[in-house]
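Missing here: one protein chain of the complex. Every other protein chain is in place.
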Amino acid sequence: MNAIKNLKPSTCNNLINYGMVLVFYIVVQILVNAGVLNNSMQGMLVPICTYVVLAVSLNLTVGILGELSLGHAGFMSVGAFSGAIFWMISGSQMSPVVGFTLAIMIGGIFAGIFGALIGIPVLRLRGDYLAIVTLAFGEIIKNLLNAIYVGWDSNGFHFSMKDVSALGLDESGEVIVNGAIGITGMPKASTFTAGTILVIITLFVILNLITSRAGRAIMSIRDNRIAAEATGINITKYKLMAFIISASFAGMAGVLYALNFSTLAAKKFDYNTSILVLVFVVLGGIGNIRGSIIAATVLYVLPELLRELQDYRMLIYAVVLIAMMIFNQSPQVLAWRSNFVSKISRSGIAARFIKQKRQSEEV
Amino acid sequence: MEFLSYLINGISLGSVYAIIALGYTMVYGIAKMLNFAHGDVIMVGSYLVFIGINQMGIPPLVAIIISMVACTLLGIIIERFAYKPLRGASSLAVLITAIGVSYLLQNLALLFWGSDPKSFTSVVTIPPLKLANGQLVISGETIVTIVTSTVIMIGLMLFVNRTKVGNAMLAVSEDKGAAQLMGINVNYTIALTFAIGSALAAVAGVLLCSAYPTLQPTTGAMPGIKAFTAAVFGGIGSIPGAMLGGVLLGIIEILSKAYISTQLADAIVFAVLIVVLLVRPTGLLGKKINEKV
Partner (left out) sequence: MKKALSMVLAAAMAFGCVACGSTGNSKESTANSNTIKIGSIGPLTGGAAIYGNAVKNGAQLAVDEINAKGGLQFSLRVEDDENDVEKSINAYNSLKDWGMQVLLGTVTTQPCLAVAPETAQDNIFLLTPSASAPEIVAEDNAFQVCFTDPNLGTAAAEYIADHNLATKIAIIYDSSEAYSSGVHDNFKQAAAEKGLEVLADEAFTSDNKTDFSVQVQKAKNSGAELVFLPIYYNEANLIIQEMNKQGYDAAIFGCDGLDGLLTIKGADTSLFEDVMLLTPFAADSSDELTQNFVAKYKETYGDTPNQFAADAYDGVYAIWTACEQAGVTADMDASDVCDKLKEAMTQITLNGLTGEGMKWEASGEVNKTPKAVKIVNGAYVSME
């Protein structure tokens, strides 16, 4: 007990995050083995992991660095395609674990490179202008991937921006990326276990980054750029660092996502997907990593649970989204809520609980 | 000659973007929020006009006026119930709510009007202008769109700069708190901004669908994003900037389709946008923001 008390609050907080993921994993495994979990839920496990990684990594840009990005799906697609192409060519011939790990790493590296390419010029923009540039970047990537043809034969890679016949493949050749149709017939590799491991790695890296010296520098840029600059913090370096890490985790999530299905097309990675992830981040609380995890899980499962509503499904989803935003963010509602909570909390135990919570939240 | 004809097509497309962008920039300039639902208000406005003309047989002009009134009301309702409670919250929260409203409108339209595309009958009856022995054709829609967007741009500029209400809007956009202290009703002013923006959306919808006569619940989405891009391109918040941005965007899009690639046109448009923003970080006509320390 004492050992726990002596931990730093941030460490304690982080442990709760890991614990939450592990408990979720174990509960799911038990349910699966007991045959209780239905197909629908089982099918959603890997996408949930993907969106959790995406939300946590976007939260690094939006919440910790304080820059709005609307192009997260772009980085995801770079990772997805590079990882999937590798997996199609050679990954599937290796042992699954090695091949899959390499694919994830390749996806992460490529997305990171793109993060740097985009980040270096655009991070001097601010606010809504940065947002529109990231949106533009996402659209450009999608547009290019929609028009790209990649083939592979004994002579190596072939690229074309025209059509399949322009690839000029020999007999042994096979088309890997077929324009807008993308990749088809891919062996699936993602599992819930792999997804959970990726979530834990993401949390480990990002949570440690936040509590590190670099993380404090990044947050100081968010809180007051000029003051941060005045204290000698290298703005560009830390901004870029956050941006690249965020992008490369998005890329890894992309690989996890891609290898969960037997096809992959660029159309998926449009601005709607970026927005979806942003919704997770904002609803979970900007800068609140645990909120991102919970929001991504709940909001991903929500539309699937609403399937019973048939035609009204997306309508209800939209209404719930608006209602949750107002409930969570409206100053009046928040005031009303804290009033309400403090009324309840006059009875002793609740008050103590809330006080503890407040303290941990403030840190 | 070929080039000129592409250029005219570009201006035609651009003026449609411009008229949508004017609505965006108006709301952004005063309420400081990205109203992602603007494109969907356009869609609703177009449906109303379509129903008025094709199903109820109302004369086009009356249908347009009804649609403008309805969109104005819709704008006020959206503002009152979705955005007003979030005044004072982070701008991201408002952005996400706007996206929620956008989903809501799309899905309501789907339920009410179905998913099958409607072919919008052009409300423009002006015959096309033929130049250079008919080699160069400027359609009536193009002429009307350009004229309307110019008139609206000038009207908006006069309204904002010359009238008392317009000045109140400027004051609110500068500093809400101070404006309130000066006796300006902030809530009323912002609601009015939305009302004007939504009425503009109805006009934009009619012109969009006259130029490109198809109507689906998703009709407003992509033009909405393009117009938003155009508004940023010209300097978001700036009324002439929206006009300039829209027209330039249209020209760039058509010319890159014509001379580079039809498939990559969007990529090129967005790439140009990025380059412009790198050179001029607040858009072509955007005000430079001086940072206070």
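Each chain gets a letter, A and B, in the order it is written, and its residues are counted from 1.
What we mean here is this: a residue touches a chain if its C-beta (ideal position, glycine included) is under 8 Å from a C-beta of that chain, and two chains touch if they have at least 3 such contacts.
Small disclaimer: the values here were computed from a predicted structure and weren't measured.
Under the touch definition stated at the start, the shown chains contacted by the missing one in the entire complex are A, B. Shown as candidates are B:H38, B:K118 or B:K176; the residue that touches the absent chain is B:K118. Think of the hidden chain as still there; on subunit B it touches residues 2, 5-6, 9, 12-13, 50, 54, 107, 110, 114-121, 128, 134, 137, 139, 212-214, 216-218, 222-223, 253-254, 257-258, 262-263, 265-266. Although one chain is not displayed, subunit A still touches it through residues 38-40, 42-44, 47, 139, 143, 146-147, 163-165, 179-181, 184-185, 257, 261-265, 267-268, 270, 283-285, 288, 290-291, 294-295, 298, 301-302, 304-314, 316, 320, 323-324, 327-328, 334, 337-338, 341, 354, 357-358, 361.
Here, only the chains that are shown with their structure count from here on.
Residue ranges of subunit B in contact with subunit A, taken from their complex: 28, 34, 82, 85-90, 92-93, 95-97, 99-101, 103-104, 106-108, 111, 225, 228-229, 232, 236, 261, 263-264, 266-267, 270-271, 273-274, 277-278, 281-283, 291, 293. Across the complex, subunit B is touched by residues 62, 68, 121-122, 124-126, 128-129, 132-133, 135-137, 139-140, 143-144, 146-147, 161, 226, 271, 275, 278-279, 282-283, 286, 311-312, 314-315, 317-319, 321-322, 325-326, 328-333 of subunit A.
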